[in-house]
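Only a single protein chain was left out; the remaining protein chains are all shown in position.
Here the chain labels run A, B and C in written order, and each chain numbers its own residues starting at 1.
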Amino acid sequence: MWSFSNIADQIHEWLSSTFNPTWTLIIEMVIAGVCVIGLFAALGLVLVIMERKVSAWIQIRLGPNRVGPKGMFQSLADTLKLLVKEGMTPNGADKFLFNLAPFIAMIVAMLLFAPIAFARDFQLWDLNIGVLYVSAVSSIMVISILMAGWSSNNKYSLMGAMRSGAQIVSYELSAGLSILAIVVFTGSLSVPDIVRSQADGWWIFKGHIPAIIAFIIFLIAVTAETNRAPFDLAEAESELTAGFHTEYSGMKFALFFLAEYMNVFIVCAIGATLFLGGWMPFHIGNWEGFNHAMDWIPSSVWFFGKTFFLIFVIMWFRWTFPRLRIDQLLNLEWKYLLPISMFNILLATLMAIMGWHF
Amino acid sequence: MFIVKYIKDIFGAVKSLSIGMKRTLYYFTHHKEIITQQYPDNKDTLVLPERFKGEVVMPHNENNEHRCTGCQACELACPNGTIKVIFKNDLTPEGKKKKAIDKLVYHLELCTMCNLCIEACPSDAIKMAQTFEHSVYDRSQLTKVLNNPGSKIMEGVE
Amino acid sequence: MTKEELKIKIAELLPAATFDETGEWLNVHADAKDWLTLAQQLCNDPSLSFDYLFCLTCIDWKTHLSMVYHLSSTKYRHNIVVKSKLDTHQPEIETVSFIWRTAEFHEREVYEMFGVNFLNHPDLRLLILPDGWEGKNPLRKDFEDPVNMIKL
Partner (left out) sequence: MYRQTDIISDSRISPQEGDLVINVGPQHPATHGVLHLVITLNGETIKKVEPHLGYIHRSIEKMCESLTYRQFIYVTSRMDYLSAHINNHACALCVEKGLQVEVPARAQVIRVLMDELTRIASHELWWGAMAMDLGAFTPFFHAFRERETINDIMEETCGARLTMNYMVPGGVMQDLHPDFQKRVKEFIQLYKRKIHEYDELVTDNIIFQNRMKSVGYLSPEDAISYGCTGPTARGSSVSSDIRKLYPYEIYDKLEFDEVLETGGDSFARYMIRIREMHESIRIIEQLIDNIPEGDFQAKTKAVLKLPKGEFYTRVETARGELGVYIVSEGGTTPYRIKFRSPGFSNLSVLDHIARGSKIGDLVAMMGTLDLVIPDIDR
């Protein structure tokens, strides 16, 4: 049967038979890199048009509808515009850091792609601590934001960056704890293991209340971590004009923009993997016919379907809620989310030990 | 009790947020609620109310005749000096000299569409048109002469 | 209080005040040097309690300037108008921004538009005109601006 893992295996076999192992590795790396960049570009375009359409429909508008069929090429045109725009660096800025910051944001987003299982047995890097790797690397993101805010030499940028620092560092905690709840159930940090453990049911169904609580907390925390509304204080438009990227224009701004969407995609992919079974199809008990029909759908479709559902939920948040204030944001984390997720992880541990989950 | 209040707070918050999300989901799925008007596309079907104040025009009949007597009421009524009446001397059929308008100059760029000139006009010579796309590349194009070239005053209008 | 009662009461407070009843409300003419004490009494006197200054402006009469204060009481709902003549060349009057806080902005506006100097004003700077404005005060009758003022 046709699948991503088959193609990957065939390419690997052909390369191994043609080149020596070192060259094979190098060529495979290049192919992976090109694929990631391609995926990046494609996902960026899709997510931007998706965001614009979702917001338009929620706001009783039509949204982009001029470029291409139903306006689907709008984001392509926007990208083209951003590419040919002059990339300005303000006079008083720290030029090196100012230009470096968007690339760090981009590199972090790229690194995060490594452990994600896009389809059955299809992964860039089967890391045995995949989940830990994601939460570790994603916290580097804050450095690029701080760098951008500091080097812009703009008070708005600086305030945005400082807010962002406080925000990401605190929400990392509850995101980590809610991930941990699933890790406790599974007993593994490896992404393929976690997915395989959900063959008989996704964790959000199997894990009862702790999994549901963990899922909700995870959604809130990752929304905050990716700096999206209602937690977009780093770029709070009505307060700080555009926050840390006030001074950025052209392609450098586009990189920040793209990195934000990539981060959204990655956290949603992680959420889908942990709670919704990754590429695992939806199965119900012993309904053989139904389960077979579900198996027929390719695993990559399952993965992207779930991920895009979560992305939609996060967009839905954004276009519904007003923004929090900085002290309320931190109160929410330290007074509500963190105690609840700590309590939740105890509950999850208890359930895992007693074997109460299915 | 503290814990009860704490839990109640959380549930109240979640409930209020989910009500809002339900409302936005409704609009996300009900596309018939969309109110966008696609402006240049619907130009043919766009109907403006007959009272809409777009610009001042002077209607002429099929014989190229207007109703303006040149009484300057509009010029006096205008707060911005938008209208200037320029006179000439016409000869009546009996050979007498008669004062008539040569040009009624209208500066659209100064006009605020306040309708005071139309109210002031005693002979209904000018009215508001429903055009609204006034942008031009050169400001001088906005200075218009309202009466057609060679037009004269309608019979019986004093 | 009715106009008559107000008149009697204010005449007690400030015997030098003159009155005219041409307008809708009682007009009190007070001297600029008496204004601050009168204002304090108008605000603090329990039977008057003019706690709301709803309009503060100035009129240029060419020969003199005239400050106009419209006062109202939120308790009794009576209104008076206090007027005070000022010299055209060196207009000076005590500020009332300590009594009615709203006067602070209104006095700044009058200061730049008419050039009235408010003594003891906490923050008498240009509010509307651009910093470094030189020249005449725009709302004075003798103000001429050949560029921006179009005579019809």
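Going forward, contacts are C-beta pairs under 8 Å (C-beta built on N, C-alpha and C of every residue); 3 or more make two chains touch, one makes a residue touch a chain.
The model shown is predicted, which means the values in this text are computed figures rather than measured ones.
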Contact partners of the omitted chain among those displayed are A, B, C
Touching the left-out chain: which of A:10, A:128 or A:328?
A:328
With the full complex in mind, choose from A:8, A:161 or A:229 the residue touching the hidden chain.
A:229
Can you list, in ascending order, the subunit C residues touching the missing chain?
22-25, 40, 43-44, 51-55, 57, 59-60, 68, 70, 74, 77, 81, 97-102, 104-106, 109, 122-123, 127-130, 138-139, 143, 149, 151-152
Please identify, in ascending order, the residues of subunit A that touch the omitted chain?
55, 58-61, 155-156, 159, 229-230, 232-233, 236-239, 241, 319-328
Even though one chain is not shown, subunit B touches it at residues 12-13, 16-17, 19-20, 22-24, 35, 48-49, 51-53, 77-79, 112-116, 119, 128
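Operating definition for what follows: only the chains that are shown with their structure count from here on.
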Would you kindly say which chain has the C-alpha centre located farthest from the C-alpha centre of subunit B?
A
What chain lies closest to the overall centre, CA atoms only?
A
Whole-Å gap separating subunit B and subunit C, where each centre is the average of the chain's CA atoms
42
By the touch rule stated above, which residues of subunit C touch at least two different other chains?
none
Which subunit B residues touch at least two other chains?
none
In their complex, what parts of subunit A are in touch with subunit B?
54, 57-62, 65, 316-317, 319-321, 336, 340
Under the touch definition given earlier, write down the residues of subunit B that touch subunit A in their complex.
10, 17, 20-21, 23-25, 27-28, 31, 33-36, 38
